[in-house]
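Missing here is one protein chain; the remaining ones are kept as they sit in the complex.
A, B and C label the chains in the order they appear, each numbered from 1.
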Amino acid sequence: MLADGRYGKSGIRLLHRSRLGERHEIRDLTVAVSLEGDFAAAHVSGDNAAVLPTDTMKNAVYALARTRGIGAIESFALLLAEHFLEACPAASAARISISERPWQRLPLGAGEHPSAFIRPGEERRVARVERSARAASATVSSGIEGLTILKASGSGFSGFLRDRFTTLRETEDRVLATSLAALWRYDGVDVSWDPSARAIRSTLLDTFAAHESASVQHTLHAMGEAVLETHADVAEIHLSMPNKHHIPVDLSPFALDNPGEVYLPIDEPFGLIEARFRR
Amino acid sequence: MLADGRYGKSGIRLLHRSRLGERHEIRDLTVAVSLEGDFAAAHVSGDNAAVLPTDTMKNAVYALARTRGIGAIESFALLLAEHFLEACPAASAARISISERPWQRLPLGAGEHPSAFIRPGEERRVARVERSARAASATVSSGIEGLTILKASGSGFSGFLRDRFTTLRETEDRVLATSLAALWRYDGVDVSWDPSARAIRSTLLDTFAAHESASVQHTLHAMGEAVLETHADVAEIHLSMPNKHHIPVDLSPFALDNPGEVYLPIDEPFGLIEARFRR
Amino acid sequence: MLADGRYGKSGIRLLHRSRLGERHEIRDLTVAVSLEGDFAAAHVSGDNAAVLPTDTMKNAVYALARTRGIGAIESFALLLAEHFLEACPAASAARISISERPWQRLPLGAGEHPSAFIRPGEERRVARVERSARAASATVSSGIEGLTILKASGSGFSGFLRDRFTTLRETEDRVLATSLAALWRYDGVDVSWDPSARAIRSTLLDTFAAHESASVQHTLHAMGEAVLETHADVAEIHLSMPNKHHIPVDLSPFALDNPGEVYLPIDEPFGLIEARFRR
Partner (left out) sequence: MLADGRYGKSGIRLLHRSRLGERHEIRDLTVAVSLEGDFAAAHVSGDNAAVLPTDTMKNAVYALARTRGIGAIESFALLLAEHFLEACPAASAARISISERPWQRLPLGAGEHPSAFIRPGEERRVARVERSARAASATVSSGIEGLTILKASGSGFSGFLRDRFTTLRETEDRVLATSLAALWRYDGVDVSWDPSARAIRSTLLDTFAAHESASVQHTLHAMGEAVLETHADVAEIHLSMPNKHHIPVDLSPFALDNPGEVYLPIDEPFGLIEARFRR
């Protein structure tokens, strides 16, 4: 005998961007909806008439993010609970769970950037030493991995090669996010390691934030060149920038526009752009 | 100076289903495409005229899976390499990497099931004992976690509740996949643990494979009831079945149909259906 | 024919603590050592005379961390490369890779704490709403997950129950680290959600940093009670604190002491302490 049951949608990913002039706010949420109630007919006889599809739940989360905005995650969860109890009359109770990932603004001079962000803590400082038994000297490379950054303005992608498999639309305003891996090789070993690594990291971040990006390649190139120009002891640098896509959610089936506000962050597939820069 | 660069699309997920009468074959691939060549204009000046978008690469993988099928992954990789060198004249070299996840057919009597599959090895046998200091006896629960299974036939979803946020289409033929977690409580402790767990696992798998599924709830209910009917020493069982969605890829922009052959497996979001069954 | 080969030890985990009076510094590294050279005899005939065991490599990393300290990770990598080329005459080249996880000091008034740390970015803000269709009101819980914190002073564990399986030594000075999960339920819904969550987070962190800890239970209790005392709208709070053990490395086989300086952070097993506090 069915004693109790629940169903719903988990893992609903949502990046919400709001803009007030130059200043952008972003909220990065994962939402789960779960309902319990009288769904015995669906279980026993396969009659789905009382079942609100979990796909509909996902759609409603995006549409309500557009029409109501995201304040505190508690407020958004209250709103969703109310909505789903109305939308699904067979439900006797709703549970909404929201988890928010932290983003911080990138520094800009003494202040902070209006529209470029960093997700703290996934970053690792790395070093690699290669040394031969015969040679007196060693090769030192330093770097950063997992530096997750996002530009909410100043990024487009257009004028690309098209063929019969191309469906991508041109855009002058997209969210550009990546998890930067940088590894640079020093000319020698007479380097102040920690200050040098901090300075190179700043050059990379400042360039990423300030660049008017025509593509990931374009921004990656500006970042690599900026490091070579500014840091004389760097002999070469390799940059890897996965394009962590944020897809604007199509809200037109719900008679809503989406002026760059509601995005679906996806993990796979991802564009992967890599390049090496040398003097 | 840009020394060398590559770009492409990684993490292209693809489940390919082919049918010969009752018998279904599935191949579960993750594809990565990477091109190198003369893309300096894109890097230096933001001119994308030579850049085939990575989104187009993804589309081409799905379309070619439909028109050419998937044989050995080496054959498919050779085909893709040839295709992308033609599609992107600026590319001097292509690298295609494919990784395939193994699926096995479920057993069916002495043979094997024509259209139900299991991904071996992610499964864990679990046991839980709860014992109070005062009581003489203990409560024993046993179970399975991470049992990843897929029905390529006998699954539909229709007749559901619709509201203004519903865009899902009804279907009588979908791919149903889940990662089953089952935990059942025994009536006592006088049980042959290993044989009992094996027998209950078989009941769960046989019911999953044979059931004409109107929804995840419907199949989950049949599985729970089957265990209670067949195994007298089980007092209650809890089943959790995330709906690991396989989305049919829309190939119409490429003038191709998709008769249930090319699917995108997604990790998030996922439907989550849970229920407890008692005597 | 053996064309080329390498061998070494990867995943050598190391937390290094140094103290100058009240102020503690910690460095959290993962080190990999890899050697290439003439190891054909080991491959072909199983003769290990030229093979420095990878277990020895691990030991040397800990011993050198003790005798030489950790400065910049590049310096430590250079030191290790030199050491292993000397220690293993058959090696023609060494590669050392180090990855460092970031820790920040906890805030203390306007300044920062001398010996309590946080690993930024693994933290998630969470909210859960439970609402019944019949009741007018909802239950709101808020919380934090994955808040990784470490006390390098003010933590001991002694006076515990001993039996024949007890080998643990009593200590008045240990490294205490955890990944805090806290979930509190509010009395009502008339709450300023974001400011309230920030204030409760501060109470938890301040208490963790200041507490003279006799055990994880002891500190967890102080944290739970502090929240109930300070935040009138919290009805109850549940805290879960895995004890992420840091084991002092035994350096005595190398004629070295280890005055609370070189630790092995382990992921498994972990103590798990949980409690719920109510008014």
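Criterion: a residue touches a chain if its C-beta (ideal position, glycine included) is under 8 Å from a C-beta of that chain, and two chains touch if they have at least 3 such contacts.
Predicted model, so just to flag it, every value in this text is computed and none were measured.
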Based on the whole assembly, the unshown chain contacts which displayed chains? B, C
For subunit B, residues touching the missing partner are 37, 71-75, 77-78, 80-82, 85, 91-102, 119-134, 138, 140, 142, 145, 189, 191, 193-194, 197
What does the interface between subunit C and the hidden chain look like in terms of residue numbers? 1-13, 30, 32, 34, 39, 42-56, 58-60, 63, 87-88, 157-168, 213-218, 220-221, 224, 228, 236, 242-243, 253-254, 267-279
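Operating definition for what follows: only the chains that are shown with their structure count from here on.
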Which chain has its Cα centroid closest to the overall Cα centroid? A
Measure off the straight-line distance from the CA centroid of subunit B to the CA centroid of subunit C, and report it in whole Å. 36
Going by the contact rule already set, what residues in subunit C reach two or more other chains? none
